[in-house]
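Only one protein chain is missing; all other protein chains are in place.
Now for chain A:
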Amino acid sequence: MSTSTTSPAAPKVKRVKKRKLNEASVLFDEPGPKSKRRILFINLIGLAFIVVLAIAVLSRLANPPQGQNQLSWSLWKPALNAEAWKDFYLPGLLQTLEASVVAIIGSVFFGVIFGIGRLLGFAPIRWISSIIVEFCRAVPVLLFMIFLWRGFSAMGISDNAAFLAVVVGLILYNGSVVAELVRSGVGNLPNGQREAALALGMSPLRSLLSVEVPQALIAMLPALITQLVVVLKDTALGSIITYTDLLQESRRLGSANFNMLQTLVVAAVIYFIFSYLLSRLAESLPRRMRRRTTGITIEPVQAPIAIMDPSNTSMIERAGERELPFNGAEQPFHDHYHGSNAVAGKWKGSHFEHGHDPNHPVNKHNKW
């Protein structure tokens, strides 16, 4: 109904243009000669501000009260030489990446299992997975890590208790976020996918496993990669429970040479490079993924934690959904109307159960 008949190339061009406008220039016109001069003036003030800030920071670094010059090469050299890299940064980075990779694989498994668990028809499994997922999302990762670390040590796993605690803590939290992604990804697919699968004679579980979840995973890939950035950043929490990751190693190097500031700067740069590259990847993916799924590939805003609230979907997406057809006149049927309101299994259901709720505030304005 609302789909246009334009050629496939046309909407793409329009989208790119709109995005660019939305980004920056929506709030102001193309500047004329007078505002160009004013912008140049403010630009100069801005640049002067940045320069003054940089000078202030550098002079504070060069000349801290009762301390030595932090810019001197004698402090930077031990933070940057080959030994520092060989003995501290690289082993630490290896440990960080190891924990990240194991945690990522684990949390995808955890997320898919519990995400499917929350979508199953069998109520007890659904409730148990809901409780586990909501609990893991609400508890701070650091508390998990400290609890697991002490627990593992008490159980006698003293060799790699810290590593296991970091990995399991990250899996529990990020896995539950991935479970929510799977759930919202399946929810965002058009109804027809499930209906077609059921019409082909698949059972609901088979339809989930071989039709809906694979598409949801592809649709959620950008959000998943954004979550990987979180995993990478959160491995640094391991240094609090004595896991020898990059941060811990740089602290050790710094306390050996009394140049903590310098070694922390080096570690920060390494962390930044890795997570920046991952973020860039996540931003470039949605465009490529759009062709491979019927779901929505834009990154969803994660809904706030509200247990079992059916309206708990992304309001941002809903607000930006579409222009109303027929100038907002009431639609006789909901969006996914396919000629009949009978849905396999629930043929007696109401409009609400079929995805359209005329009493929901979002649809109120359609009333004459």
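Assorted remarks:
Just so it is clear, contacts are C-beta pairs under 8 Å (C-beta built on N, C-alpha and C of every residue); 3 or more make two chains touch, one makes a residue touch a chain; residues count from 1.
FYI, contacts and distances are computed from a predicted model.
The chain absent from the displayed complex carries the UniProt protein name "ABC-type amino acid transport system, permease component", chosen from "TonB-dependent receptor", "Phytochrome sensor protein", "Dehydrogenase" or "ABC-type amino acid transport system, permease component". Touching the missing chain, out of A:V141, A:L209 or A:L281, is residue A:V141. When the omitted chain is restored, the residue from A:S130, A:N191 or A:S275 that touches it is A:S275.
Contact between chain A and the absent chain runs through residues 18, 21-22, 24, 26-29, 31, 35, 39, 42-43, 46-47, 50, 60-61, 64-67, 70, 134-135, 138-143, 146-147, 150-151, 154, 229, 232-237, 239-240, 247, 251, 254, 260-261, 264-265, 267-268, 271-272, 275-276, 279, 301-307, 309, 311-312, 314-316, 318-320, 361-362, 364-365.
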